[in-house]
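For this view, one protein chain was removed and the others were kept in their places.
For chain A:
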Amino acid sequence: MKNFKRRLLQLTFGAFSGIGIGFLTALTFSTVFKAANFLPSAPQFVSHFATHLQAIWASTFIWATIGLLFSGTALIFEIEFWSSLKQTIVHFLISYLLFTPLAIWAGWFPVNSLWLLLYTLIFVLIYVFFWIIFSQSIKAQVQQINQLISKRSRNC
């Protein structure tokens, strides 16, 4: 029960973080592009809605879903006996498969093979970068623990 509550809180926090990050990003873009009104997403996305308010609500839903997605997939790293590589690959696959339709719906990039390829490449590179950092930190951690073990055995 305690665990369930913790997870629920984690997911709720994820959804609200998604809304926060999404809102601030949209606000920054609206300011940078000197928009007359707040643009929750690309103008093409906003034009699908009858009112501006509807577009904001739809964007809020997308931001919350993205937040939920990433806080939910973070749980993959808590699976005890999966290797870090397996966790990273599964996290990548789930995030890519669920995040891509949301990004397309939000109109973050045009749907054509060039953009999709570029988007996929960026997605893969981010994960490769994180995996390199991750594996280096694992090596450093093991080295440090081994030094502590040697120190302990010398004292025994």
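We take it that a contact is a pair of C-beta atoms (placed from the backbone, for glycine too) under 8 Å apart; a residue touches a chain by one contact, two chains touch by 3 or more; residues count from 1.
In this section, contacts and distances are computed from a predicted model.
A single chain of the complex does not appear, and UniProt lists its protein name as "HTH LytTR-type domain-containing protein", one of "HTH LytTR-type domain-containing protein", "Glutamyl-tRNA(Gln) amidotransferase subunit A", "Oligopeptide transport system permease protein OppC" or "ABC transporter". Residue A:145 is the one among A:24, A:75, A:93 or A:145 that touches the chain not shown. Mapped onto chain A, contacts with the missing chain fall at residues 77-78, 80-81, 83-87, 134-135, 138-139, 141-142, 144-146, 148-152, 155-156.
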